[in-house]
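Can you keep this structure in mind? I'll have questions shortly.
Complex shown without one protein chain; remaining protein chains in place.
Presenting chain A:
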Amino acid sequence: MKLYIKYDGIVACRVILQEQLERLEVKYQLLDLGEIEISEEVTEETFAELQESLNKYGIFILNNQKSQLIQRIKDAIVEMVYEKDKLPTTTISHYLSEKLNFSYGYIANIFSEYTFTSIENFIIIQKIERAKKLIVEEELTLTEISYKLNYSSVAHLSSQFKKVTGLTPSMFKRIIDKRRLLVNQVE
């Protein structure tokens, strides 16, 4: 049997939106095509669920919520690398998904889609950034720095440093020293 149907995409879309928003108990008002006014704050979980359920119908929310989440992920990573005296000993994926209340898979995907790098790589970049600061401050030895940043050895720190910057920590230090010397000469 073959059925012939006729449909109105706009009507279908409005009905889907209404159903999904009501299912999640979001207070809303449908505006012009492609716009919804949400009159009450929704939690991130609700938002993620709404997004997911709409995606199934080929409806995508275009918004800033994602870039806000990216910022929260970055902030959590920076906090982890800088403010704890030692990095967490639980896995990083566990730490981030607890902290942000999303599955790690979701966090990792959205992160790489928006930042062009992976969470793992971003953590390495941040750790090396901190290592650079500590080297420049000259208060700790490389051994102390590698301990502070949870590297198993100076060799491990140095190889990651080299991977991120292309330089060894000692060459990095030499460049900084020479730049300082130049600045002092000018002044």
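Definition applied: contacts are C-beta pairs under 8 Å (C-beta built on N, C-alpha and C of every residue); 3 or more make two chains touch, one makes a residue touch a chain; residues count from 1.
Keep this in mind: contacts and distances are computed from a predicted model.
J.: Out of "ABC transporter permease", "Cytochrome c oxidase subunit 3", "Rod shape-determining protein RodA" or "Response regulator receiver domain-containing protein", what name does the UniProt record list for the absent chain?
T.: "Response regulator receiver domain-containing protein"
J.: Write down which of A:51, A:115 or A:150 is the residue touching the left-out chain.
T.: Spelled out, the listed residue whose C-beta touches the missing chain is A:115.
J.: Of the residues listed, A:29, A:55, A:71 or A:103, which one is in contact with the missing chain?
T.: A:71
J.: Of the residues A:38, A:155 or A:182, which one touches the chain left out of the display?
T.: Touches the omitted chain: A:182.
J.: Can you name the residues of chain A that touch the chain not displayed here?
T.: 67-68, 70-71, 74, 114-117, 122, 125, 129, 132-133, 136, 164-167, 171-172, 174-176, 178-179, 182
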